[in-house]
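For chain A:
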Amino acid sequence: MSFDSFSEFLAMGGHGLYVWSSYALGLAVMLGCVLSPILTRKRLITEQQRRLRREEETSS
Partner candidate 1 sequence: MSAFQTKKLPELKPGFETEAFSPGKILLATLKRDVKLAFRRQSDWVNPLIFFLMVASLFPLGVSPEPKLLSTIAPGVVWVAALLSTLLSMDSLFRSDFEDGSLEQILVSPQPLYFVVLGKVLSHWMMTGLPLTLMAPLLGVMLFLPFEGMGGLVLSLLIGTPTLSLVGGIGAALTVGLRKGGVLVSLLVIPLYIPVLIFGTAAIEASLTGLPVAGHLALLGAMLVLGLTLAPLAIAAALRISVSG
Partner candidate 2 sequence: MPRWFYQLASPRWCYQITGRLLPGFAIAAVLLLMIGTVWGLAFAPPDYQQGNSFRIIYLHVPTAYMAQSIYLTMAIAGAIGLIWKMKVADMVAKSCAPIGAALAVLALATGAIWGKPTWGSWWVWDARLTSMLILLFLYLGVIALNSAIESESTAAQSTAVLALVGLVNIPIIKYSVDWWNTLHQPATFKVTEKPAMPPEMWIPLLIMVIGFYCFFAVVLMLRLRNEILRRERRTSWVRELLLQMRG
């Protein structure tokens, strides 16, 4: 551990704002990267199931 206390850890030797905003940004971008395809998948599947249902109705 290179920090003596938690508050020092947060302060990052006066550069806390820079370090923490970087990591927050990183987390946000990475979450976005993961969430966007998951949401796309959900939308895609509902769309296609709606299409399937429509086709079943028209064919029956």
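How were these candidates chosen? In short, all candidates are chains of the complex that A comes from, given by their letters.
To be clear about the criterion, a contact is a pair of C-beta atoms (placed from the backbone, for glycine too) under 8 Å apart; a residue touches a chain by one contact, two chains touch by 3 or more; residues count from 1.
This is a predicted model, so every value here is computed, not measured.
This complex pairs chain A in touch with one listed candidate out of 1 or 2: 2.
By the touch criterion given at the top, residues 1-3, 9, 12-16, 18-19, 21-23, 25-26, 29-30, 32-34, 37-38, 40-41, 44-45, 48-49, 51-52 of chain A touch candidate 2 in their complex.
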